[in-house]
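Taking it in order: structure first as C-alpha cells, then the write-up.
With one protein chain withheld, the remaining protein chains of the complex are depicted in position.
After this line comes chain A, so read on.
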C-alpha cells in the first residue's frame, strides 16, 4: 500500500495581525505517487495551504506531516528538502542574475556536485524550452517564459513532492499542456508526488483526486468524476462546469435528447453519435 506522504490534521490558521481564520479545521492527506489538484474560489486559502506545507508559516492549531516528519520550526529545513514549490508569481522566486544561475542555485543549496549540476540545469531548461535564454536575466523575461524557468528550477531539483501554485497560468493552452505533460512524465519516471493548485478545470480533471476549498475549509474531496457530479453547485463555489457538461446542457436546451449520464467528452460524443445513427 502507498504511504501517506503529506498529511494535514485539523489545521487552523490566521495571518499575523489578521482578523479572521483563513484556514479552518483543514484535514487531508496525499499518498505517495498521487497527483492531487486543489481548486477553489479566490481567497479560499489554497496558496496559504502551500505556504504552510513549505513551512513559511506555522498553523495555529493542528499538525502537518511531510514524508512522515512532523513539520515544526526545527524540522522545516529537513522537510523542505523533500518539497519543490513553484509560486503563483515567479518574480518572487528568482534569485539568480541569469536564467541558468537561477536554476543552478537550488541545486547548489542541495549540495549537488558541480558536474552533475551543469547537466541537470541544461536538461531542465531544455525540457521547458528555455535553453535559448541561458544568460538572460530572469526578471527580463515574458510572463510565460518566467513560469517556464520557475518550473525548470523545481524540476532540476527532482524533489519527492512538487507543489505547483498556478504554475502555468500565463501559458497558452498548448504550452500549458506541454508543461503539465512534462511534469507528468517526470512524475512517473522519478516517482514524484504532485500537488497542483489550479483554476484550470481541464487540468484538474486529469488529476487522481481533487480537493475543493471553500472559505478556508475543505468542501469536498474525491475523484474528478465525483467532484464534477456536483454540477451547478460548482458555480456557487466559484468554479464552473467542465466543458462537456456545459455542452450537454446546451444540446438538451435545444431539444437534443441525451440521457445526461455522460461524464466525459468521449461519452458525450458517443451518445450523440448513437442517437444520430438511429435517425
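Here is the rule we use: a contact is a pair of C-beta atoms (placed from the backbone, for glycine too) under 8 Å apart; a residue touches a chain by one contact, two chains touch by 3 or more; residues count from 1.
One rule holds in what follows: contacts and distances are computed from a predicted model.
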Undepicted complex member, UniProt protein name, chosen from "Cysteine desulfurase IscS", "Energy-coupling factor transporter ATP-binding protein EcfA2", "Nitrite/sulfite reductase" or "Sarcosine oxidase subunit alpha": "Energy-coupling factor transporter ATP-binding protein EcfA2"
Given A:9, A:31, A:47 or A:65, the one touching the chain that is not displayed: A:47
Among A:5, A:201 or A:227, the residue in touch with the chain that has been omitted: A:201
Of A:9, A:88 or A:264, the one touching the omitted chain in the full complex: A:88
Chain A residues touching the omitted chain (full complex): 15, 18, 40-43, 46-47, 88-89, 91, 136, 140-145, 148, 166, 169-175, 199, 201, 235, 238-240, 243, 246-247, 250-251, 253-257, 265, 269-270, 272-273, 275-276, 279
